[in-house]
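One protein chain is absent from this view; the other protein chains keep their places.
Order as written gives the chain letters A and B; numbering starts at 1 within each chain.
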Amino acid sequence: MTHDLLALLALLSPLVAAVVLFIIAPLRVRGAVSAALTIGATSVSLVASVLLAAARMFGATAPNVDLQLAWLPGGAQTLATVGVYVDPVAAPMMVVVALVALCVQVYSVGYLGHEPSRDRGRYFAYHALFAFSMLGLVMAPNLLQLFVCWELVGLASYLLIGYYWTKPSAGQAALKAFWVTKFADMGLMLGLMVLYVKTGGFDWNVPVGQALMTADAETIAGLFFLAVVGKSAQFPMHIWLPDAMEGPTPVSALLHAATMVAAGVYLIVRAYPIFMLAPTVLTVMVYLGAFTALFAAVVAVFQDDIKKVLAFSTCSQLGYMVAALGTGSMVSGYFHLTTHAFFKALLFLTAGSLIHAVHSNSLHDMGGLWAKMKPTGILLIIGSLALAGFPMTAGFFSKDLILEELLHAGHYLPLGAAILAAGLTAFYMTRVVMLSLFGAPSEAAEHAHESPAVMLAPMVLLAVLALAGGLLHGDFARMAGVEAAFHVTPVGVVATLVGFSGIGLGLWRFSPGRRTAIGTQWVSAPMRLLTWLTASKPVDVFFAGFYRQAMLRAAAGIAWFDRYIIDALINLSGWAVLRGAERFRELQTGQPTDYVYAVVGGLIVLTAMGVFTA
Amino acid sequence: MLGIVALSLIALCIFGAGLMAVRSGNLVHSVLWLAVALASTSAMYLVVGATFLSAVQIILYTGGVITLMLFGVMLTDRNETTKIGNPSGRRALGAITALAMFGLIVAAVSQTDFLGGGGTLVDTQALGRALLTDHLLAFEALSMLLLAAMLAAIVVARRRDP
Partner (left out) sequence: MIPVNGEVLQLLLILGAGLFALGLYGVLTRKNTIGLLIGLELMANAVNLNLVAFGRYHGGTDGQVFTLFTIALTVAEVAVGLALVILLHRSRRSTDLDAAADLHG
């Protein structure tokens, strides 16, 4: 009972904040009030989430919270329910969402301190909306509510990417993100329809005795996976994520690194009973995930924009998760999702701190910041080490788990790609660290100064988790019903060595003495072609072309059909009625005698019927 | 037998007067022929034993309606209204329609077997009692209707410009 209340509190307090802020404009235009309200609500959610999770992890086994209200009554039965559902799968994700959201919101107070009060108010209202939507997604008792919240986080993402709405590029990026993910979301919707037709409900646990046919499961899982590819930025629908970096950096940390993009992975985790019935889809997931991991890692190496490096890195890490889930190991993928949320949010926040200091996203404009910003520098190094899978950091444990699962499942090609990607990850993060923190300070870096405590505190909290999060792996394993203890394996050793060599290569290549040419300029002409290819330009071109050629043509065709066929039919009927009416009005002669004739005619007919049928 | 003869004679009177009323080219004559038809009907009522109705028929129709109609004729333009003609085409169509109606009613009447009959005679006292007991509500409602009709006639025909 208490837990029911806690779950409702966790879900509804951000909703209250969001509704209050959206409706009551005088509160919203005061940035401080809006921030306080949103942060307060998220804090409530965090406390509730931690309490709920603590009772379900670390060996404790509280019963699931399952509070459902009838929704969409249709005929005799209820079509679906809405409510809160907290089980050992949802609980850790709730903590991750609430924790990262709170960190990011607190950080934003400092990061956006110079923005107009009115804009900050809007920003925090969006954040409250996002926190509610994401928690609703995580706590959804069925896939329909998950879908609704899935769309809501998409809306929040759109709004937050377009936060700097006066910048055309931000507006375009928001639209691009919206349309690409929206296209993918159709998969989720169609999948839900098929699921409903086949099972009569939206539950991820298919009722016993109503086992899905494999073909149906393949269809549903395949359609769901389409949505995952869009939301979790897998190749070839990753193109929106780098553009989404137009949003404020804290937004990138929360939505486009830690939580929202992970919603796709979470969907797989939730719908795992269905995915497990679809071996083909699982295999596709392994290969596509591994390819994305490698591809995005390669692209990340060539980026000059620190946020773009991190964005492609996010694509890459999400690829790991998808591949891991494809092997049939829910634990490894889910665990990596958690640890990645911590260290990638940390990296984005530190990147935001650097950007805040030099007022530029470009690695060219950074350099030599170590001297000015030691705390941020340490935090950035911690995050990079965790991402690179340095031993005993959070990323080390989760990545190792994934590689082992790939080995066990016998997917050797994806395993190789993943190990290679791990090395590249270490390399590009070393590059970021070396270029931004060390070497000769650039002009902009001369005036850099350390960020205020309100920005540093959340980063420190995330850094602690990025270092220590790996210790939770046992609990995650128990959650899935398996006992797992970390042990050193050959594949882990190989991966670690590859990681070390990546770090070493980066240290050598970007050491302060050698950084005469930096960024993309260090590559030769063939490499530039590679850069162009890998920077997803062809994919962009393909999508744009597809949109212009196919979609617009189709839309024009439909518009033509509507205008000249449908409208014509309607106009024709209207014209016919008008002309008919003009003819029929002649019946009304106005002559009283004619009306008498009409009456008498009827009378005669009736009398004749009476007489001749009698 | 004498009764039947008298009845047939009166019937002829009614029919002939009616014919003249609808055929006459002079409106005043037409009205007067109508008066003859109505008075003959009154005589018919007398023959079949509806004495009170016979009196009412004379008073209301020949006294009231005919007078009213003559006033109507006189109040409207005499030169135009007294001389009325009918286009032949309309006359033929009207005659056909009226004959069809007549034929159908006669067919209906002749198809029906009227057996027995000859109900008891009703005297005026019984009629008055029925009117003021069983049919009192309808009687009173009728008086309201007559009042309304009178007011309506005044309002409609009133001269707007003094």
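Going forward, contacts are C-beta pairs under 8 Å (C-beta built on N, C-alpha and C of every residue); 3 or more make two chains touch, one makes a residue touch a chain.
Source: prediction; values computed, not measured.
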Over the full complex, note down every shown chain the hidden chain is touching.
A, B
Even though one chain is hidden, which residues of chain B still touch it in the full complex?
3-4, 6-8, 11, 14-15, 18-19, 21-22, 27, 30-31, 34, 37-38, 41, 44-50, 52-53, 56-57, 60-61, 64-65, 68-69, 71-73, 75-77, 80-81, 84-87, 90-91, 93-95, 97-99, 101-102, 105-106, 109-110, 113-122, 126-127, 130-131, 135, 138, 142, 145-146, 148-150, 152-154, 156-157, 159
Take the complete complex as the reference. Which residues in chain A touch the chain that isn't displayed?
584-593, 596-597, 600
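By definition in this document, only the chains that are shown with their structure count from here on.
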Counting only Cα atoms for the centres, state how far chain A is from chain B in Å.
93
What residues of chain A sit close enough to touch chain B in their complex?
593, 597, 600-601, 603-604, 607-608, 610-611, 614
What does chain B use to touch chain A in their complex?
90, 93, 97, 100-101, 104-105, 107-108, 111
